[in-house]
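First the structure, then my questions, so here it is.
Let's turn to subunit A:
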Amino acid sequence: MAVLVLVLLPAVAGALLFLLPRDDVRASKTIGALVALATIVLAVFTRHQQFSATWLTRPFVSNLHFGATSISWWIVLLLGIATFGAILATNVSRTRSFIALLLFLEASMLGLFLARDLLLFALCWDLMLIPVFLGLIHWGSHPATAWRYFIYNFAGGLLLLLATAAFGLSVGTTDVIGGTGVALVGPWVPWIFAGFAIAFLVKTPVWPLHTWMPLTYADTPAPMISVVAGVQSKAGLYGFITIGMVFLPEMMRAYAGLFITLGIISLLYGAVASLVQTDAKRVVAYSSLSHLGLILVAIFSFNPIALVGALIYIVAHGLFSAALFLGLGYVEEREETRSLVRLGGLGAANPRLTGALCIAVLAALGLPGLAGFAGELLMLIGIFAAGFAWAAILGLVAVVLASAYFLRLFQGMMNGPVRPDLPMRRDLTWIEALAVVPLLLALLVLGVNPHPLTTFNTAPYLQSSGGGR
Partner candidate 1 sequence: MSGALSAPIANYVALSGILFFLGVTGVLLRRNPLIMLMSIELMFNAANLLLVAFARLWTQNVGQIFAFLSITVAAAEAAIGLAIVVVVFRSARHVDVDETNLMKG
Partner candidate 2 sequence: MVHHVMGVPGFYPWLLALWLLPLLGAIVCFAFGPQLRRVAGAFASAIVGASFLFAVICWGVGTQTVGGALGAHQVLFSWLPGFDFGLLLDPLSLVWALVITGVGCLIHIYSIGYLEGDRAFARFFAYMNFFIFAMLTLVLSDNFVGLLVGWALVGLASYFLIGYWFDRPSAVAAARKAFVINVVGDVGIMFAIILIYSRIGSLSFGDVFANVDKLGTATLLAVLVCLFLGAAAKSAQVPLHTWLPDAMEGPTPVSALIHAATMVTAGVYLIARCAPLWSASKDAQLLVGTIGGLTALLGAVLGMVQWDIKRILAYSTMSQIGYMIMGVGIGAYEGGVAHFLTQAFFKAQLFLGAGLIIHALSNEQDVRRMGGLAKKMPFAFWAMLTAVLAISGIPGFSGFFSKDLIIYGTLANGHPWLYAVGILTAGITAYYMFRLFFITFFGTYRGDVDPSSLGIRHPELAGVASAHADAEHLHMSGWVMNVPVAILMVPTVFSGWLLFGGTHSPWARFFVSQFAQIRLPAAPISEGLTSVLTFVLVLAGITVAYLRYATPSAQRNAVERLRRETVGMPPVLSNAFYFDAALDALFVRTSQWLGYLAARYVDPLVIDGGVREVVISTQWLGALARAFQSGLVRAYAVLLVAGAACFIAYYALAGGAR
């Protein structure tokens, strides 16, 4: 029951926000932040709990079944922290509606990551598009971007729904996530796999399905995109792990070469494209393409070490990309531009902002001692051990490129001579700092001691390692 409360709490709270006075920004933010905190607390206490109620019995069994899996529990915590930060960092017009959208977004993603039922998963997949779409339409500057985001992801969602239906018809139930895997058989399997895979690739995104992403990441208000880039982008990878590896391992293995190639192309493509972006948010957007490409490679290498690395990196990437986008949002609010050509010299006037961005950037470029490094190293070890030596080497090349484009981003904004033509408003307030501090602390703690993340049992995901099932 507590799990159901966890899923519904942000949605209900989001709806109730509209009872508040329209212009009471402080109340909206306080309530929003408290709700986000409450979801974190609830998630901690409901780690091993589940909620289940019958929903459909025909044409296949589908239940309202919620409960964290060993992987998704971490993503749910990440989601709570990211939403907390996003709500505190919100500084837009119509604050009340925006925070309500953030809460709806959190609720839909809680539903997605806590769903134990595939149909539920597919429905939440589509639900989580709506808040972002509305956010882009109302607070973004280009409606076309909103449509592009929606059409790409909704097309993926449609394929996911079809694949889910086919899955349900061939298995008889969709209440399968987190359960023991029975590999699917039958003539429909390639189509089911194709449906899932395309939906997951669009969401992550992976080259060449990524062109919605730089636009969306640049145009969405920073607090919302910090949650989207941090958590929503993990939905596809989570799907590959919990659905693909468990139910479709043979297809995953058969097409591993293709997906690893796509992952490597994303990795390098994102890295070189990041090098030349002048929009700060697009630098991070393309870096995300690069980083998530590596996780895709790690997943498809079917190696226990790589999988542990992938989980660490999923969490780490969520933390640092959320922190980066919040930081970039602060810069944009202050200086009214995101252009690396115009920005510069902010370090002198904004030491706290500089420090926060510095830690986020260092985590992003894989500095040892921060969480990204452990994930990167384990993924590369696993990828190499799985026999994809060339992929591991190209992954290392991307590490070098990452240091170049992230330093370019950081130094372009913070270092150099002070620009007299920039407004240079105040440094972070303590509330703004409070929004990023939990993310940075988590990066530091998991970087020094990633042990809690490494203890998860990879066996269910690698059952068919021997070839049989």
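One rule holds for everything that comes next: a residue touches a chain if its C-beta (ideal position, glycine included) is under 8 Å from a C-beta of that chain, and two chains touch if they have at least 3 such contacts; residues count from 1.
A word on the picks: all candidates are chains of the complex that A comes from, given by their letters.
Just so it is clear, the model here is predicted, and its values are computed rather than measured.
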Complex member touching subunit A, one of 1 or 2: 2
In the complex with candidate 2, residue positions of subunit A that touch it: 208, 210-211, 214, 269, 271-277, 286, 308, 345, 347-348, 362, 365, 367-369, 373-374, 377-378, 380-381, 384-385, 392-393, 396-397, 399-401, 403-404, 407-408, 411, 414-418, 449-451, 454-455
